[in-house]
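Following: one structure in structure tokens, then a few remarks.
Heads up, one of the protein chains got dropped from this complex, but the rest are sitting where they should.
The block that comes next holds chain A.
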Amino acid sequence: MKADFYRGASANVPIAASVAAYGSVLGMLAAQKGLSWLDLLLMNSAVFAGSAQFVMVDMWSKHLPVIEMAFAVLVINLRYLLVGASLGPLFSGRSLLCKVFLMHLVADENWAVTMTEQRKGTASVWFLFGGGVMVFLCWCSGTLAGLMGGGLVSHPEYYALDFAFTAIFTALAVGLFQGKKDIPPWLAAGALALIAHHFLPGKWYIVIGGVGGAITAMLAAPKTPASKEGEHVPAS
């Protein structure tokens, strides 16, 4: 358990470093919007979701649109429903208390690293949690540094730091590629995401692409006769 925690934390160091850089941008925006370090720290600890926090800070004003904000966060974070569902096998056999405690620190980053690790068969809930703590610490350091110092990096786009997230998630997606059988779902996911991104506001494209990919995979004929274990065995 302890060993897995440290393994998870160290596996997330490279990605957490870019989380800190990204966080410093949020910190700068937060400073302009008049958030205090305590507001930001509360948000980091309670919400702990990068893109949702960007939108919250963006909507921050003298009179907070509390309901609109919550709705925006719901839409942006809808993918966590799928992220949570994909962690089912990892958490199987664990107590409800364990689930309740460990699920809070699940971000895109440590989830993706854990899913990659799971393909090797060496992931555990403590690996996930160790990664979560690492990402959390870097997220807090980055955002607070951005807030206090006016940003560690004044022009992140100059150093292509805005592409860091795309690059790292591309690498992590490739790490999850299961071979030929993933080609149709990925094509569907990509096409749907591009269409949704073009026509719909916000972050709907992530959920639409992800669900579309999963449905495409369901439509494919089962390679292994997995239906043997199910009830729908066609009578021969």
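The rule is short, and it goes like this: a contact is a pair of C-beta atoms (placed from the backbone, for glycine too) under 8 Å apart; a residue touches a chain by one contact, two chains touch by 3 or more; residues count from 1.
The rule is short, and it goes like this: contacts and distances are computed from a predicted model.
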Query: Looking at UniProt, which of "AzlD family protein", "Lipid kinase", "2-oxoisovalerate dehydrogenase subunit beta" or "Lactate utilization protein" names the chain we cannot see?
result: "AzlD family protein"
Statement: Note that chain A touches the absent chain at residues 14-15, 18, 36-39, 42-43, 46-49, 52, 56, 63-64, 66-67, 69-70, 73-74, 77-88, 91-92, 99-100, 103-104, 106, 108, 112-113, 115-116, 157-161, 163-178, 181-182, 185-186, 188-190, 192-194, 197, 205-206, 208-210, 212-220, 222, 226-227, 229-230, 232
